[in-house]
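One protein chain omitted, others in place.
For chain A:
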Amino acid sequence: MEQKEKRLIRRVKKGDHQAFAELVDRYKNSVFAICLRMVGNRQEAEDLSQETFIRAYKHIDQFDNDRNFSTWLFRIATNLSIDSLRRKKPSVSLDAELPGAEGLALKELLSGGETMPDEQIVRAEMEKIIQHEISLLPEKYRSAVILKYIEDLSLKEISEIMGIPVGTVKTRIHRGREMLRKHMAAFRGEK
């Protein structure tokens, strides 16, 4: 797997589109997930994911093949997402008020109530709410939380992607989690 990836990258460095297509297939879902959770909008996430791969291709000569390709790629994706967030602050869609029904589903979920609505509806609504909550996090906490919980990466990998020490990654994840907790507690309080 590792060796195959290194061979693919050597081919990409020679300008092989087919080899690059294999790398895109391998990482497109992860890159799209990072971008989507960062910006909270599918269309924008798709544009950012494409841009991530195009940049990776154009700058593949700068990539050191002894390092981890996914780390390098995820770094491009998070940086592009953060740039995009900074460019169009404040976002319209993210600041929109949550409709009441969604709050209801979350309360249902948090309280583990007996009257569980349809599983799928809950899932879809929960997704919207959590996405909304993530969008409220400051971007540096947001990227750390996303890399840990959405991509399931280790603290060390996150520190390499973000270019910060492991201790700082921990602090950001802790603060992010704490902020989410407080928001969720506000939901509970309305009950």
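Basically, contacts are C-beta pairs under 8 Å (C-beta built on N, C-alpha and C of every residue); 3 or more make two chains touch, one makes a residue touch a chain; residues count from 1.
Here is the rule we go by: contacts and distances are computed from a predicted model.
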| item | value |
| --- | --- |
| Undepicted complex member, UniProt protein name, chosen from "Multisubunit potassium/proton antiporter PhaE subunit", "SpoVR protein-like N-terminal domain-containing protein", "Anti-sigma-W factor RsiW" or "Urease accessory protein UreF" | "Anti-sigma-W factor RsiW" |
| Option touching the unshown chain, where A:Phe32, A:Trp72 or A:Tyr141 are the choices | A:Phe32 |
| Which residue of A:Ser49, A:Ser143 or A:Ser159 touches the chain not shown here | A:Ser49 |
| Absent chain, residues of chain A that touch it | 14-17, 20-21, 24-25, 28-29, 31-33, 36-37, 42, 46, 49-50, 53-54, 57-58, 110, 123, 126-127, 130-131, 134, 145, 149-150, 155, 170, 173-174, 177-178, 180-181, 184-185 |
